[in-house]
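The complex appears here minus one protein chain, its other protein chains still in place.
On to chain A.
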């Protein structure tokens, strides 16, 4: 790409750029749907298989495969390596598991991109998978302790004593909870407080949800996902997508979060993401590696920033960490919101997008909390989540980052080609922002190649 005055400073050491070559995911299914009987390992392997097929990676030794799952069985301690061994990739491709809640997929992309830029690997796959259907069920603490004591007991009286400690209530299984361990509140409840604090209206949230469905449906109609999604278990599109939804239909849904606050409850099943099953993968490489295989780089991973907020001591809302990560990232790159052609803000809830935008438009907040000289600014809604996001596609926690990065890389590459065809040679950039449990947030900038 030709350098222009507005492009970020090129690495001085001639470090290789890390580029997104493409991606593959399976359609996302609603919990209890067509993927109810398949496991995280099954879905991650399926997504990886499709990627291998799409880019001719059979028997290839890649630098690394990095993926993860948020709700994970203890038997899946080496989930990603097992997926590699079950895939057509060479068994000599290393792998490791990574977990950063809903930011797992994006963090996996950043990790591999950094290794490529350091020259430690030439290629890699970032991925993520989650099943809300095939979740691990643990035994109760009482039964677990009894079993552990039993396994350590050596004599019959010791075993009897250990077994006698069991209570009927101990036989009740413990299903995994997505509540914040430190506060006891669900993510929806936390976001309901943030929504109320920022005074986000029901109408505005429903409009975000409506746009998400409209845009995702249009993208499917236009064939945008033809080289990004491989059908699986009879599903060809994301199952949660409602092409026929309307503001009227969304407006009829009953609020489910924040129903005990003084302010009217606004968060519904329509403007919150549903529990979903699915997996995604992204192929990253150095430009040289891609060229040697005749593959077209789509976009470079320019930079990334992670942030965390203190929601435990009442300083910030649980999902507000990207609000902090993005200004730091933009400042480091010498960019403003206006320099971005596309902005992807993960729709954990419609109100997460809206509270994020509201915070960046609020001068007082930007001065006092973000340490800026002025409000960060406004995101042009026409550049926001242009092909729909998690409200329509669904959100299998660790799979969301890969879904977004593959889609946005393709979008960037197409846009740059259009501009070049029209004689306009300038950088085309996208911002990706994903909030996560634990008050975490990851943001990354990609630039079209």
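Of note:
Basically, contacts are C-beta pairs under 8 Å (C-beta built on N, C-alpha and C of every residue); 3 or more make two chains touch, one makes a residue touch a chain; residues count from 1.
As a convention for this text, contacts and distances are computed from a predicted model.
Per the UniProt record, the chain missing from the shown structure is "MaoC-like domain-containing protein", taken from the list "Glutathione ABC transporter permease", "Small ribosomal subunit protein bS6", "Phosphonate C-P lyase system protein PhnK" or "MaoC-like domain-containing protein". For the chain missing from the display, the contacting residue among A:59, A:227 or A:315 is A:315, taking the whole complex into account. For the chain missing from the display, the contacting residue among A:36, A:185 or A:218 is A:185, taking the whole complex into account. Touch with the hidden chain on the side of chain A covers residues 180, 182-185, 189, 193, 196-197, 260-262, 311-315.
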